[in-house]
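The structure under discussion appears below in the form of structure tokens.
Complex shown without one protein chain; remaining protein chains in place.
Each chain carries a letter (A, B and C) given by its place in the written order, and its residues are counted from 1.
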Amino acid sequence: MSAAEKLLLREPWDGLGLPEESALARQRAGATFGIWIFIASEVLFFGAIILLYTVMRLEHPDAFAAAARETNLVYGTLNTALLLTSGMLAAVASRMNEGAGARRTVLWCLAATAGLGLAFLAVKGIEYREDIGRHLVPGPGFPLPQPPAQLFFAVYWFATAIHGIHLAIGIGLVARLAILGWRDPAFLPDNPQVEVSLLYWGFVDIVWIFLYPLLYLPGRAG
Amino acid sequence: MLAWLMPEQASVQAPRVDAIFLALTAISGAIVLLVVGLVVAFSIRFRRGSKANRDALPSLVAREFEIGWTAATLFVFVFIFWWAASAEIRAYVAPKDAIEVHVVAKQWMWKTQSSNGAREINELHVPVGAPVRLILTSQDVIHSFYVPAFRLKRDALPGQQTETWFKATKTGTFHLLCTEYCGTDHARMLGRIVVMEPEDYARWLSAQPEGDDLAHAGERLFAERGCAGCHAPGSGVHAPGLAGLWGREIPLAGGRTATVDGAYVRDSILQPKRDVAAGYEPIMPSYDGLLSDGEIQELTAYIRALGAGPRASRTPGRPPLSSRVPGAARDRSPAMVPGAPVDDGPAPAGAATRP
Amino acid sequence: MSAGPTPPAPSGARIWRRALLVWAGLILLLGLSCLAAWAPLGGWTSAVNLGLAATQAALVAVLFMRLDEAGPLVRLTAACGLFWLAILFTLCLTDVLSRLANA
């Protein structure tokens, strides 16, 4: 236990002159707080994209409804379900990681989280291919007559691509934890990095939860 | 002294702006004097080693001072806001009888088209004492229509219309400047506003050639673009007739009403399904992307002319352009005109002639 | 943010049970949003869908991202993000909506 904590304790928390256990607790609290500050920052980042969408949709409601009808609801819903499931596994991993008892479960949950993330990207890739096949890319050959419908697809590509990049970073973080934890049994238990990475994962989930109704659901009724 | 530090006042708005400006300058000057005066006085009196009294302040005084000057600044600032805002609200809506001028900005020139027919480049002739309503748009990037002597500025946005108005109070020639950075020749996107006595203006106006009349161009478009197929009197399609419509309040489907003005006509052309006139089917297709801003302005002018009754025709064959306005042609179009040779010197839009 | 040692962790079975329950709720809400999108709700469709999304997001934030056991500082941080987002939306839409109303 003590050896593991020595391994995990970092600058400047090791210089606080506290007992190791409480120094590590301070470090974990600091790391959690730090990632939450970053998440607050990211809220504004994606918030600005959603504001862009909102204003455009207020200005061109009909074109947006018509354009949103062209997105593939099946892929979108499937992807939402994938991310929600991965979010659950991430939460289980994060909670199980406190204490050394459940290392294997944590490892499996991390691997499954990253795997579901990859599945999301794969589905997204198939969907992108289909979208491109249907010329749903703003520019010449765009199938819908209303010019503002292209605005919708500009936001669609931009928002999903940015979300995809965030998700890819998340997959990288989670996969790294899984690999390091698999190699070194002392790495995962109580490591603050697990909670930090999984909080980020949760945030990327939430972003998609909002993108889904904005990009896939408008204009379906009537 | 002041004349050196203030631009000329040539509109109704100018003295109002200057009054607020001078008052604010006075208040600010007083505050700066107070702060700098105190800093200097304290610096001298309490310099290191001086014999001034340095006993501690009672803490009650400190708190009262804080609350006092917080409240005082808040009060002063809210008062200035109220004053400036009321001046702005008063100046916001243009009078109903204003001359309507459409301004189209493009890199790097101003095109002005008066609803009474005059069409100019980098120039605008207006009569003194008459309100002029400007409807601005741009064909490329954002520009800004700035006349310092009128204390007037409004951005010209591509794809949208903005409005402002002024009433000139002085005859003379005034700078028209572009103040929204718009690319290479931003600094040469200059023009002039020529304010004339009403009789001079009438004479100048009657000298304008008829060919490039907005409403006539609109009439041509009305036929060419198929508008006439539905909206002309006697058409088989059930579409509203347009004669006499301008300026009226008309009922819309859904129980609302709308006033037929430039914005409404524009919307009806670009988004016909949004505000459908009561009793008609929403069958008109959108012309979004099919008509340029200039063409929409021409159509608007045509519809306006239909409502304004028969147009006063002018005698053809009079000498062209503003040959009776003092100054050579070069002086009157000082800014860069595409295709014209570029003079790298400053545009002498300059020394505004004072009456 | 508590600096002291963390309380004893709940048992694995409890963690799984709770997580699966929340997950089922989330999937149910996902199904509901799909249905709502097709239901003839008129102008309310978007509001209903965004309401469902907000519920889902709240579930994820509170139960998956562990805001339920987080200290006041972390909760305040999350609230700050939302508050500033509200500033951005409110003032920007003040302009856009009043421009659209006048157009």
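Quick note on the criterion: contacts are C-beta pairs under 8 Å (C-beta built on N, C-alpha and C of every residue); 3 or more make two chains touch, one makes a residue touch a chain.
Definition applied: contacts and distances are computed from a predicted model.
Enquirer: Unshown chain, UniProt name, "Hydrogenase subunit MbhD domain-containing protein", "Cytochrome c oxidase subunit 1", "GntR family transcriptional regulator" or "NADH-quinone oxidoreductase subunit N"?
Expert: "Cytochrome c oxidase subunit 1"
Enquirer: Touch partners of the unshown chain, restricted to the chains that are shown, please.
Expert: When the entire complex is considered, the left-out chain reaches A, B, C.
Enquirer: Touching the hidden chain in the complete assembly: which of C:Leu32, C:Leu50 or C:Cys80 does that?
Expert: Per the contact definition at the top, the residue touching the missing chain is C:Cys80.
Enquirer: Can you list where subunit C touches the absent chain?
Expert: Here the touching residues of subunit C are 1, 73, 80-81, 84, 87-88, 91-92, 94-96, 98-99, 102.
Enquirer: With the missing chain put back, which residues of subunit A would touch it? List them for me.
Expert: 11-12, 15-17, 26, 29-30, 33-34, 37-38, 40-42, 44-49, 51-52, 55-56, 59-60, 63, 138-139, 147-148, 150-151, 154-155, 157-158, 162
Enquirer: Quickly run down the residues of subunit B that touch the omitted chain.
Expert: Those residues of subunit B that touch the unshown chain are 5-7, 13, 16-17, 20-21, 24, 28, 31-32, 35-36, 38-39, 42-43, 46-49, 52-57, 62, 65-66, 69-70, 73-74, 77-78, 80-81, 83-85, 87-89, 91-92, 107, 140-142, 144, 146, 148-149, 151-155, 157-160, 162, 175, 177-188, 190, 344-351.
Throughout what follows, only the chains that are shown with their structure count from here on.
Enquirer: Please report how many Å separate the Cα centroid of subunit A from that of subunit B, as a whole number.
Expert: Roughly 48 Å, centre to centre.
Enquirer: From the C-alpha centre of subunit A to that of subunit C, how far is it in Å?
Expert: So the centroids are 14 Å from each other.
Enquirer: Applying the document's contact rule, which stretches of subunit A touch subunit B when the two form their complex?
Expert: Residue positions touching the partner: 62, 146-147.
Enquirer: For a test of understanding, state which residues of subunit A touch subunit C in their complex under the given definition.
Expert: Interface residues on the subunit A side: 21-22, 25-26, 29, 32-33, 36-37, 39-44, 47-48, 51, 54-55, 58-59, 73, 77, 80-81, 84-85, 87-88, 90-92, 94-96, 98-99, 101-102, 105, 195, 199, 202-203, 205-206, 209-210, 212-214, 216-218, 220-222.
Enquirer: List the residues on subunit B that touch subunit A in their complex, please.
Expert: Those in contact with subunit A are residues 273, 286, 288-289.
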